[in-house]
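Selected chains from the complex are presented in situ; the others are not included.
Which chain is which? They are A and B, in the order written, and residues in each are numbered from 1.
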Amino acid sequence: MTDPRELTLIRELLDELFPIARSLSGAGNRATLDRLASVIPLKTHEIPCGTEVFDWIVPEEWRIRGGWIATANGERIVDFDENNLHVVGYSIPVNHRLLFSELEPKLHWLPEMPHAIPYRTTYYNKDWGFCVTQEQYQKLRGSTEPLEVVIDSELDASGSLTIGELLIPGRKDDEILVSTYICHPSMANDNLSGVIATTLLAKSIIDSGQPSHTWRFLFVPETIGPIAYVSNNPDIVDRTLGGLVITCCGGPGKLGYKKTFKGNHLVDRAIELAFRDFKIDPERYPFCPTGSDERQYSSPGIRIPVATICKDKYHEYAQYHTSEDNLDFVTPEQIGEALKVYREVQMILDSNTKIASTVKGGEPRLGARGLYPSTGGSNKQPGVTNRSRDALEYDLDAMMWVLFLADGDHDLVDIAETTGVAYSDIAIISNRLEESGLIVRV
Amino acid sequence: MTDPRELTLIRELLDELFPIARSLSGAGNRATLDRLASVIPLKTHEIPCGTEVFDWIVPEEWRIRGGWIATANGERIVDFDENNLHVVGYSIPVNHRLLFSELEPKLHWLPEMPHAIPYRTTYYNKDWGFCVTQEQYQKLRGSTEPLEVVIDSELDASGSLTIGELLIPGRKDDEILVSTYICHPSMANDNLSGVIATTLLAKSIIDSGQPSHTWRFLFVPETIGPIAYVSNNPDIVDRTLGGLVITCCGGPGKLGYKKTFKGNHLVDRAIELAFRDFKIDPERYPFCPTGSDERQYSSPGIRIPVATICKDKYHEYAQYHTSEDNLDFVTPEQIGEALKVYREVQMILDSNTKIASTVKGGEPRLGARGLYPSTGGSNKQPGVTNRSRDALEYDLDAMMWVLFLADGDHDLVDIAETTGVAYSDIAIISNRLEESGLIVRV
């Protein structure tokens, strides 16, 4: 389904970006945004550490160069260079000789998944730790001599938090927000898939010429990113009609979506139409105030309705937040499937418009405009027009509905819902009627 | 059920009006309205051809005197004098000698119904044609010699479109609209039944003395008629609360109704109550913007909610728009059944009123007004009053509900819906309480 060149690009981005050590801040995030900037004209902002943003303070920048646990004879049992999940995110620098019993409280492992490294962070609590497989854990436990424990990191109060932004100005000032988070290290579904899908969604909007609405794309670290961004740009709240948080959209599982806090906002309805028109029955997750950055955008002071289309959703797959959320789990084709839905939703949100009839009363004369069969009485007679009967009837019914609802109060989404006709067909009919001068956009 | 004298009148009207050749305009329509004017005080308006009405122009008046297809030896295989459906409505004049192969594109017939003549028109496309049975079609196809093809018609730009109107002024200025269409030639259900039912509904309102609301009855050609009327009388839109389009109400099938575009407007609710109180489970057709003149009244610039009670509804019976929709299909008794429902709906719409208690707080003293049992404690004791217990309890419960809802916000339709008590009983109780001075109409 997805364009093969696009699949190739997704493959490249997966392969290049997967190994990078991302976190709330730091070099990995900048490297990631640099690579994306080769695909779309991304701008980056640096917000200095210590900046007060709503209830929060931008934390120190984390620099991580390495980290390991080695035996007395120098054998590195655990090494950040092999997998950046090994070091707990935001670990302070450490250089110790420790017995296993001293080290153990700093170790995280997964009893249920012997080969997986868990993903852990300690952003706002100065601490450190290692995440290890069960095998590594057993090996460490077996060592009776002191272990060399090193984390070569730095927390720099003079650093900054990096945010990527792309504004695609539309014909209208009102905005739609698309946000993804760039703070997760080497995990493919959560959230390299979201970062890549967001980039390619932005790319296709740009490639299609000026959109109707203004689209704002944000690439931010989770939680602190949206808070810092909105705190610095409070004026976007009023002019943003809704949006999408793109995350976890490259797994092998079923497509689904988490609703906005409104539950039946235009964003939800656009997503429902996209799934309906694609004949996909998605998993539906009601809104809850836990999850990803919808937490911040939906919060009392902001209240931008945002939804998330997933495949597979965070918390819903066994590999979540482990080293097994890797490039075996996520494929370009899977990202392509989710991207297709995101693009349909984007098309619906962008093209949706209220319409109004230009005729002051009664139906317009469709026949005079070639939009109605010229012989009255029945549509059952074969050969009434040059077009096939089914196509004509279908068009006619849908066209009559569009004209009937063209009162300045209904929009194309309403009409697609009311009629059951595919949104894209409604949009085509609406365009045709606009060209005939029978309706105008409101 | 229906008054035998009324059945006789329906029979006469069916027999007299069925053969008349009606169309969008012309002598047949005037003859039809003349006959109806002997039953109700109908006025007619003539709207000159060429008048611009909203998006439309009143078309030329069509005069049809005859039309036939004859063999070389003068045998008329198809003849308008035998059935006025034979000539396509609004056919231009024709006088040709044609081989069958030349004639064939102008023939309409029904492969599935060998004995039926279809009904076709070409109002807004200057063309001509014949509608024939399958037998006639075979006969024509068998003729190898040229056929005489004559349509003795005329399209007169100096003519006019005829509309029948009856205004029954009520005590209130706000109006209810009843519209039927007079443009169909010899078909009994569609729409001679509607024309007759409309006439008799108007007659019974007149016979019952001044109604509460003002009732406006229109007898118009479909589509162009309502458009022309409302275009010339735009002020009726604001003062019309809703209405009925009466059509196809004399068939042998089940009673049903097509909802207004609001779906739950007072008109729909009155219809639901009428069916409920008559213990009839009707077919329910949701609104759609195809159909009859509800298309025009419901259109964006007009938006008068109108419903249609049918028996059998257009498109829902095999004989629809053919010569088999005839006087065998429609009977006076069947029209009487639909008329009974229309009259109940008319009664409900006309008598419905918001009511308000005159008591400033608490219940009124019903006992002091003979409206409550004088011994308290139980209603279970036999012989509490002279009236049977069930009657009293029934009245009391319903009366308590009427008093409870008498707050100026609820009307009798609300109360009949809430209580499940027949609307007519609620109206009686309301009248009794009004006479007792306990409530007033708002």
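The criterion applied here is as follows: contacts are C-beta pairs under 8 Å (C-beta built on N, C-alpha and C of every residue); 3 or more make two chains touch, one makes a residue touch a chain.
Quantities reported herein were computed from a predicted structural model and do not represent experimental measurements.
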item: With 2 copies placed, total copies in this complex; value: 3
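We take it that only the chains that are shown with their structure count from here on.
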item: Of all residues in chain A, those that touch chain B in their complex; value: 356-357, 359-365, 367-368, 374-378, 381, 396-397, 400-401, 403-408
item: Residue ranges of chain B in contact with chain A within the complex; value: 53-56, 88-89, 108, 118-125, 127, 129, 223, 226-227, 230-231, 234, 261, 288-290, 295-296, 298-303, 321
